[in-house]
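Each remark here refers to the structure printed beneath this line.
Only one protein chain is missing from this complex, and each of the others stays in its spot.
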Amino acid sequence: MHITRERLIVYGGVLFFALLPPVASFFGEHYLISLFTRAMIYALAAVSLDLLLGYGKMISLGHAAFVGIGAYVVGIMFFHAADDSLLFGFIGGSENALVVWPAAVLVSAMGALVIGALSLRTSGMHFIMITLAFAQMLFYFAVGLETYGGDDGLPMWNRNRLAGLDLADKLHFYYVCFFLMSVFIFCCTRLVRSRFGLVLRGASTNTRRIRALGVHDVSYKLVCFVIAGAGAGLAGALLANQSEFVSPGLLHWGLSGELMVMVLLGGLGTLFGPVLGAVLFLLLEEFLAIYTEHWMVYFGPVLIIVVLTTKRGIYGLLVGGGGNRGG
Amino acid sequence: MGAEILAVKRLRKSFGAVRACQDLSFTVQRGVIHALIGPNGAGKTTVANLLSGELRPDGGHIIFAGADITTLKTYQRARIGLARSFQITQVFEELSVAENMALAILANEGGNFRFWHDALCSPVVLERLPLALERVDLVAQQKMAAKHLSHGERRQLEVGMALAGRPTLLILDEPMAGQGPGGTRELSRIIKDLKNEVSILLVEHDMQVVFSLADHITVLVNGACIADGPPEAIRQDAAVQAAYLGRQ
Amino acid sequence: MLFFVEQSLNGLQLGITLFLMSAGLTLVFGIMRVINLAHGSFYMIGAYCGATTMAATGSFLLAIGAALIGAALAGMVVEVLVLRVLYRREHLDQVLATFGLILFCNELTRIIWGRQPLFMDVPPWLGGSIELLPGLIYPIYRLAVIGVGVAVALFLWFLFSRTRLGMQIRAGAENREMIGALGVNIRLLYTLVFGLGAMLAGLAGVMAGPIMAVESGMGEDILILTFVVIVIGGIGSIRGAVVGALLVGVVDTMGRVFLPSLFRIVFSNAYADSVAASLASMAIYLLMAAILIWRPRGLFPAHS
Partner (left out) sequence: MKTTITILLTVAIMAVGQAAVAEPVKIGMITTLSTKAGYLGEEIRDGFQLAIEQEGGTLGGIPVELLVEDDGRKPEKGIQIAERFRTRDGAKIFTGIVFSNVAMAVVPKLVREDVVYLSANAGPSKLAGDGCSPNYFSVSYQNDNLDEVVGQYVSDAGHKNVYLLAPNYPAGKDHLAGFKRYYDGEIVAEVYTKLGQADYAAEIAAIRAAEPEAVFFFLPGGMGINFLKQYAQAGLNETIPVYGPAFSFDERILGAVGAAALGVKNGSQWTHDLDNPANIQFVEAFRAKYGRTPTLYASQGYDTARLIGSGLAAVGGDLSDLEPFKAALSAADFDSVRGNFAFGANRHPIQDLYIREVVQTEDGTFTNQTLEKVFSNHVDAYAESCPQ
């Protein structure tokens, strides 16, 4: 029963996202297309964070760092392409999405490898605080990056090129984001059921047992951290393209907190839930703000109540009963 | 070597002023059930933790299948065939019984950095999971989450998981703790059946179980070995009676 | 040399301010095992209460009193309404709920006190500077901050090693069930400890008021520094908080002062300034990483 309901929600969601642009255009609400593009990009980042929080039980409060790294790779490559200069004296810039986006993913993954390797020397509260501190360190680093605009950020004058598509076109870009988000979520659903995913879920529920079974849990967690970082990097690359702008704000811990809110609001450890969470968060932010300047005074308590009362967020409510399917 | 699977040599461990293990030496032969007994606070669980690698000894050596494993980490020891169960059952609460068992099977296989195919459908799991579940009588419960199992069933699952990796030595840390008479009987039967497959170090408090199962017994008091021999010899040993049985 | 002494004193003073924040937070972390992002909000509440009281009465002592009471009350209300439910929940829930609290508190202060920063000045009797050594002039207020920090450290030491309440708190940290069985009201105890933690944050806030801008959101920057202190010192250890805070204070100050001149030896001026400034703002995080590699659980890990 639950399985079919879950499927229903997922298919419904896919249909919704697929049909949104034509419907929105029909009603003349073009701006919804870009709002939902943004929501999908945040969803991508939130899903990657769900891998960490929901499946790896690694509470990272510095996930925005990888979003920021991805965005900066795109921005910096664009910068060098625009003025024909070389990065570190030998890397040329590029506007080609097929070059830049994989590069963003790769660099974010490498960042995650370093930060993860250091942070995973600890666990629990230490881990939370250390990830936060490292992200903050990168934030200050970006603020001081004079060549690339520092705190003022780095404007891009147009979006990346992607063979055969016009990313500057709202619809093209929307569907590119939709495609990438779907692929990423699909890969994640495979991942959590794979051998790696099983070991990871085991490692996150009972460290003692998994070690006694002969598994070096830290290396699995590290790989998960890297994969999540890579996902966030992709989201960063897309976000840079969406706003045609990169700024240190993307590395700020406020964004990490917001991503975390999206995951929990949508449903921790559900992969599809964070998408709902991201959409809801952006809609709330967008429309609460129209009604009151002080929207956060309402949003804060709502958040607390959601945390205190629901187990698996909106997705859990929709699927029913909070669900007891593992991890 | 040869007949010995495990040799413990002058093992020492202190927690502050408490000496949990003092110059402990004993050997476990292949293919036997070797029991480690002692009154509460004798340091039995400390020894189990030292052997599995969760604790570091202050001194002494642990030789497993001819190799010195004193400095190896828990997961490394598990990989070369040293498995254990815990006094307080340690299973993966959120996962289903089948997933628990599959994980135990896969863990020792290595090569788990595979990200695409469903873990429960991998060949090695398909091949070994049914048998592994059957051995501990959990076929019917395989879809249940581990946290919904009864106390006895969880214990069975844990023993089953420890066995799933085909260890050469299995350390059972107080498997009967908290079991009712029915559970004890069931578990005793399972342990007896295992004797042909794997050497067992049974760390136990329940004397009846020990004397009915063990081939060889080491008695621990205050972290030191006071007697070592076959059950009959231990039953007769004056020191043991004075220090341990006398108080029962 | 005199310059070095003065800068060491500055590092010490920054460290002490951080200690006031860290002490409360590490108590809550260590004893209740609860991660509280809203600790910075108590710092802010302390500063706002203090600034308001001082504006109304002109008395700095009353301001301190108001800050202590305000922050402690806020802390206890938050404990009873929100955190009590969270003790047995996962860290993730605690992080999110307290993140929600931050948003709420920041916006609420904007609604109540308006968007502009508040004014708070050094009281006249602590104003001015004195000459500590020939040529070394130091503001009296900053010396007072150092004094308060030392007094708090002594108070906490006394509380935990000499009083019955302190023993109970420590026992409660070791074993929640046991202390309950001994007939101590563990709920009340936790509320009190949380209130104490919040009160220390409020004290830090009101002491910072005359030196720094009293504004909405002032708690977050210092919160992250406090995390660094606690990671370095070890969760739950007051001694760790003292050492961690001093280390962070001194490294941060020294980095800011001496890195530019060090870099100027090697690079051109403009480049050196820029690189040194970046590096100085990252110095404490690098310190944290280094200590982490050496001792993953911090310098003074409390019981594992």
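As written, the chain order gives the labels A, B and C, with residue 1 at the start of each chain.
By our rule, a residue touches a chain if its C-beta (ideal position, glycine included) is under 8 Å from a C-beta of that chain, and two chains touch if they have at least 3 such contacts.
Small disclaimer: the values here were computed from a predicted structure and weren't measured.
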Which displayed chains the unshown chain touches: A, C
Per the touch definition above, residue among C:156, C:198 or C:277 touching the missing chain: C:277
Which of C:39, C:256 or C:297 contacts the chain that the document leaves out: C:256
Contacts of chain C with the absent chain, listed as residue ranges: 3, 6-7, 10-11, 13-14, 17, 107, 110, 114-119, 121-122, 127-129, 137, 139, 141-142, 208, 210-218, 221-222, 253, 256-257, 260, 269-270, 273-274, 277-278, 280-281
In chain A, positions touching the absent partner: 29-31, 34-35, 38, 140, 143-144, 146, 149-153, 155, 157, 239, 243-245, 247, 249-250, 286, 289-290, 293, 296
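The definition used in the following text is that only the chains that are shown with their structure count from here on.
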Separation of chain B from chain C, taking each centre as the mean of its C-alpha atoms, in whole Å: 47
Residues within chain B bordering two or more other chains: none
Contacting residues of chain B [partner chain A, same complex]: 52, 54, 73-79, 83-84, 86, 90-96, 99-100, 102-104, 106-108, 112-120, 122, 145, 148, 161-162, 165
In the complex with chain C, residue positions of chain A that touch it: 53, 59, 61, 118, 121-122, 124-126, 128-130, 132-134, 136-137, 140-141, 143-144, 146, 253, 257, 260-261, 264, 268, 294, 296-297, 299-304, 307-308
Interfacial residue positions of chain A with respect to chain B in the complex: 187, 190-191, 193-199, 201-202, 205-206, 208-217, 220, 223, 324, 326-327
